[in-house]
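This is the structure, below, for whatever I ask next.
As you look at this complex, bear in mind that one protein chain is not there, while each of the others sits in place.
Our next item is subunit A:
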Amino acid sequence: MSASSAFNDEKGGSSSVGEPEYGHDPASGGIFSSDYKRHDDLKEMLDSNKDSLKLEAMKRIVAMIARGKNASDLFPAVVKNVACKNIEVKKLVYVYLVRYAEEQQDLALLSISTFQRGLKDPNQLIRASALRVLSSIRVTIIVPIMMLAIKEAASDMSPYVRKTAAHAIPKLYSLDPEQKDQLIEVIEKLLADKTTLVAGSVVMAFEEVCPERIDLIHKNYRKLCNLLIDVEEWGQVVIINMLTRYARTQFLNPNMNESLLEEGNDKTFYGSDDDEDEEEEEEKKSEAPMPKRKPYVMDPDHRLLLRNTKPLLQSRNAAVVMAVAQLYFHLAPKVEVGVIAKALVRLLRSHSEVQYVVLQNVASMTIKRRGMFEPYLKSFYIRSTDPTQIKVLKLEVLTNLANETNISTILREFQTYIKSMDKDFVAATIQAIGRCATNIGEVRDTCLNGLVQLLSNRDELVVAESVVVIKKLLQMQPEKHSDIIKHMAKLTDNIQVPMARASILWLIGEYCEHVPKIAPDVLRKMAKSFTNEEDIVKLQIINLAAKLYLTNSKQTKLLTQYVLNLAKYDQNYDIRDRARFIRQLIVPTEKSGALSKYAKKLFLALKPAPVLESPFKDRDHFQLGSLSHLLNAKAGGYQELPDWPEAAPDPSVRNVEVPEWTKCSSREKRKEKKVEKPFYSDSEGESGPTESADSESDSASGSEIGSGVVGSVSGTASEESEEGSESEEEEEEEEEDEKDKKMTMKKELKKPVQESESEQSSEEEEERKHERKKSKARKSDSESESDEDEDSESESSQSESEDSESEAEVKKKKKAAQSKPPSKPVKKESKKEMSLLDLDDFEPAPSPQVTPLNSFLSNSLATDLEGLSLSDAVLSPATLSPCSALKSYELLHRIRGEGLSVEYCFSRQPFSPDANMVAVQMQFTNNATSETKNLHMEEVKLQSGMRVKEFPEIELLPAGETATAVMGIDFCDSTQAANFQLCTHTRKFFVSIQPPVGELMRPVFLTENEFKKEQGQLMGMNELSEKLTLDAECRNEHAIVQRVTAAANLSRVPCGSDRECRFAGRTVTSGSLVLATVATKEEAAAQLTVNCEKMVIGTMLVKDVLLALTQ
């Protein structure tokens, strides 16, 4: 949002800046014809066949961008060259694209497929730059594509590509914060990466996306510490800053014992008593307070961090040195902090900007740890050539360092400063002297005398500043210094600076008893000049008058009256108010109440002496070295430095567990397979010695299927299953057997119903369905097997020969275990559902990029349910049939929903209230023991353009019951999630529905000729084709048709050739045509072609269908 407004600003701004080249510039909108001409020129060059011309044109365009000129109208001409062979042209096109994609989102999408191709390039530099550009294009519609690309790149063999993936994470996050959870998964994976190249970048991503997830660091902590020295310098800074925060949450304060020292002495005193009884007693006593007294022992991990960062103090990079310095300041035991002083002093030789920042931090440090910089006092001496801001900061440090022993040296140094030509600096020096004088009693008189001498300085600013400082000093011991006050009283004749005049008047008023003769005379003079004074001076004149009236009313009564009268008619209301108030207080009248009695007390109360403090006091509550510390204000995105914990959290969380290694080895086998793929072969040689991005999570295991998508999804699945398995292991084993069998069987059963329901009940269709079910059953078998494999559970796969009877037995057993008699069919059904849901824990969570093949389990579940209901003949087949061949997704898990579980599926039926909406059928199951009421939706959050038709409220859902409802969502032809709250009478749950791209369309019927005609019109950029190798079980027409229609809601188009299968559909919202063709060639080779005017839909569909066919 801010970005777009900023852009508008710029447009506005650019027209106001006049630069010489301006008239020629296409963006200026000056002389239209000439602009037009020049454009033509560039466009022509871009359209030419010669790379050199293209390059020349791109160079000119980039030069325009560099000058901040608008070149956005060249977008179509430039974007055409995105696939140019010449690498320099290509790079410049990338530069252009990243700059303008946000403004020309539709056109930018034209380039996406090029990058997607680039992501597969054998050259790692090309893969990386494709990802860089793709992730830099700030167009929300490609968020899913970006997500995919990042996930894929995160397991790339090249560490450079993985580094780029880490950089892409914050980009995607800033574009769509909704992706946070998925991004965290990627971060977690990359954090486990063992290459130095990736470490800095992924920690950066961590800091921007999920700095609160400190738990992700535990397992990587030691690795990060050990790698640190070899990480590139920028990464070092980020890692050190993050580890500082981490250490503050995990370790104990190394300086905590200082306060406990006395207690320690006590103990030795006791210990010296030889009496045994007493010792025993002591033991007893110490039982309770023991933890407190326990001598502090530094966690070895804490020590590791300190040890491994220390050498970096010698880095040439000032930012690294500063990062280590702040780490030591915040984390090290007091005695060790000293080492950083030397390094920081060295930085003072660097550029003045570096000096500025370092001095700010040194100033903060010197307040707490003065001692460590004392040896370097002279390094902070000021040269006349230093910039003023550096001088002032050095002065601050010198002042902070001043103590009884070095004060004389410092004051001598200050004396030279006062002679400086730089008056601002002199003023700062005078204040510094004042501060030294207040802090160090011994030199107070010396300083005061020195300052008084300055009162005769020729420069008024110097005098004024001295007066102000003297005033503060005198407040500490006024009685001794009446002659100074007299001296200052005389200054009122000459000194004009208002602040100084006001200070003098205040002094005289406050200590009028010390100068009884002069004070009334000063008031007389002031009364004379009252009208010409500045406001602050006037207020002090009134003050002086009041105080004199109270102490010496004889001499000053008339004068006071006069001043008050003048003030009464002053232009400034503050002054008028003050005069009225004071008159009431000091001049007793009948009306004035009790207050006037206390007037003297009010005005002449003893006032506490001012404390002259460093402006850097307490600044160290901001992490040193941070922007927030420098500005002394919290900057956006600043992470507070937490306080030390009272007791150290469990240190074992940082232990890296053994089982993970074994897992690793099994994964390595898989990886080898992956390496064999021709696709990586070239580049992988170069990156041989570096380790791959493989991580602790199992996600990589999935990639053997061929694509990162599946990999990561199955990764989630296995993780979840691990959770689930703890409690329900036994159950699940049974379940597994049961389910598989049921699936095969029930599908058989279901067939007739399906037939009657289906819209086109041709024989072919039926056969296809039959086929589909069968193959699905087969696949789910293998799926569950692989699941087990991943969980490294050693259960044996069930025998296929078991019949349905044994299945029933199992069911009964379970019911018995749950000790709930099957009273009625519905109940039974729901119970069935419940146990199945337990199984559900094994399923892949519906991630936004759900691929059809991952949801077979839930699919089978739906079939299962159906079968049950059929056999029980209770539920009408009509309500359930739409689910039959469809995947259902979990919307709300039983655990999270506190007994309420919700699943949804895309019913693929027209949504009658609104044809532009996708129908989503939801199934609510109440697994809780109490009933749920008022199920409804609230707070629907959608991307712009999306609409939702809510399902009718379900008023009552008794315990154990199941209900279904249908809602409609207009996804606007995008795979963006619809987020809403699911509310019951007691709770609200945040849920979201994200459609696979295949559900965003509805089938249309086309003839072969129509199909060809339409396809002819959707050529070029609208056509995407991919070569593929068909899965072994998918080599016949039926299987292909079945898999494609499962992946996408398309209908088959009749076709003369038996080597081709064609499908057609329209997107639900815009009705854009989607055409898909699968042409088989010899053996398993095939080609998939998708024609769709919506590029993004097209690309995503290709991905999904490809997966469906190759798996």
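Convention: a contact is a pair of C-beta atoms (placed from the backbone, for glycine too) under 8 Å apart; a residue touches a chain by one contact, two chains touch by 3 or more; residues count from 1.
Just so it is clear, contacts and distances are computed from a predicted model.
The chain absent from the displayed complex carries the UniProt protein name "AP-3 complex subunit mu-1", chosen from "A-type voltage-gated potassium channel KCND1", "AP-3 complex subunit mu-1", "ADP-ribosyl cyclase/cyclic ADP-ribose hydrolase 1" or "Cullin family profile domain-containing protein". Although one chain is not drawn, the whole complex shows that of A:253, A:457 or A:992 it is A:457 that touches it.
Contact with the chain not shown here comes from a single listed residue; of A:255, A:379 or A:482, that residue is A:379.
Looking at A:81, A:182 or A:315, the residue that reaches the missing chain in the full complex is A:315. Within the complete assembly, A:66 is the residue of A:66, A:256, A:595 or A:1085 that touches the hidden chain.
Across A:389, A:992 or A:1070, the single residue that touches the chain missing here is A:389. Within the entire complex, the positions of subunit A that touch the omitted partner chain are 2-3, 6-7, 9-10, 13-14, 17, 19, 51-52, 55, 59, 62-63, 65-68, 86-88, 91-92, 94-95, 99, 102, 123-126, 128, 132, 135-136, 138, 158-160, 163-164, 167-168, 170-171, 174, 196-197, 201, 204, 229-230, 232-234, 237, 241, 311, 314-319, 321-323, 342-343, 345-346, 349, 351-354, 356-358, 375-376, 378-379, 381, 383-385, 387-389, 413, 416, 419-421, 457-459, 625-628, 630-631, 633, 635-639, 686-687, 690.
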